[in-house]
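Please read through the structure below; I'll follow up with questions.
Complex shown without one protein chain; remaining protein chains in place.
Then we have subunit A:
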């Protein structure tokens, strides 16, 4: 891992606070890429452990204070994790794993009570739509009886995507988010989910029933999140499979992974699925962090993560900086104008994401921004989409600039096999 303060000899110039390196080799660029991945997942692990401790405190001693602390810990944990999402597309090992921690959207009725007037009582596609694990020690899903009397990690893993239904999300950040906030029943109006701490209270103070089982679910989900993040962090450490994969060969597969991750997240996933869709449908059900109303931050940190890998620079949760020779340096050596163009476009999308954060800090969250008739809010979100689409065009031009064209993106589900990612 390279920390900024011990670097310097390779630095030639510094623009926008980012070190620039003379035409680096592909291996140097990929080493930085792997270093940032490891740091990002390690930060995600560190903050997930803090969330785990907060959950333990809540379950042991339910109160408004411990409940609020758990929610704060969840919000803090999202910041580093979202910056790692750029590693998902292009790195099969990440893509195969990430559904355990960040699957979305979810049919939350699988987990706990829901307001059926809003949510509905059944789904043609999902037999576990209202299974409600918290309330039911015995589940019957598609004719199969499941013993859910003990809620632990093994049960949650067995329920995750049960019946091959992707929206049966039993584990990960969003399952925990639902258990901390509950459903957001405000539509496109102000306000997030309003679950009370008493949903975890003991005895007669317990609201909505089964508080002990709800606490057990939350604890199991928190423990699983930590163990899953420990696994992926190890894959990016020295000798880990993810690191070895991007560093092997002549560098072309690794560079392809970087570009695939940047482009796929920018265009189809963040620009399309998570943002444009919500705007088109004016529907709060389409927001990524829909229970907590934290979508503005998730989107901003996604955009920041894309910029991080291009510039080869990541600011850790402790404030230290990981940086090194970057794809930007490589592109600049081949086509300085393209590098300048892409740097500008990445900065524009980060700023557009920041604009949504600013609106949220002023009381107008993503679900309000996408509301029908909110022309000004819609425009803020559309600007973010436009910036992501625009940067994708420049990312595509990198392919030829660094000499990785003609490789057809082999091994990339997101480009070669859409049915696998849809």
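Basically, a contact is a pair of C-beta atoms (placed from the backbone, for glycine too) under 8 Å apart; a residue touches a chain by one contact, two chains touch by 3 or more; residues count from 1.
One rule holds for everything that comes next: contacts and distances are computed from a predicted model.
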{"item": "Listed names \"Peptidase M75, Imelysin\", \"Sulfate transport system permease protein CysT\", \"NADH-quinone oxidoreductase subunit F\" or \"Phenylacetate-CoA oxygenase subunit PaaC\", with the criterion being the UniProt name of the chain not displayed", "value": "\"Peptidase M75, Imelysin\""}
{"item": "Per the touch definition above, residue among A:124, A:204, A:318 or A:376 touching the missing chain", "value": "A:124"}
{"item": "Of A:269, A:293, A:323 or A:339, the one touching the omitted chain in the full complex", "value": "A:269"}
{"item": "Full-complex contact with the absent chain, from A:282, A:334 or A:354", "value": "A:282"}
{"item": "Residue among A:164, A:204, A:318 or A:376 touching the omitted chain", "value": "A:164"}
{"item": "In subunit A, positions touching the absent partner", "value": "89, 104-105, 120, 123-125, 164, 167, 263-270, 272-273, 276, 279-283, 285-286, 372-373, 382, 392-393, 395-397, 399, 405-406, 408-409, 414-415, 418-419, 421-422"}
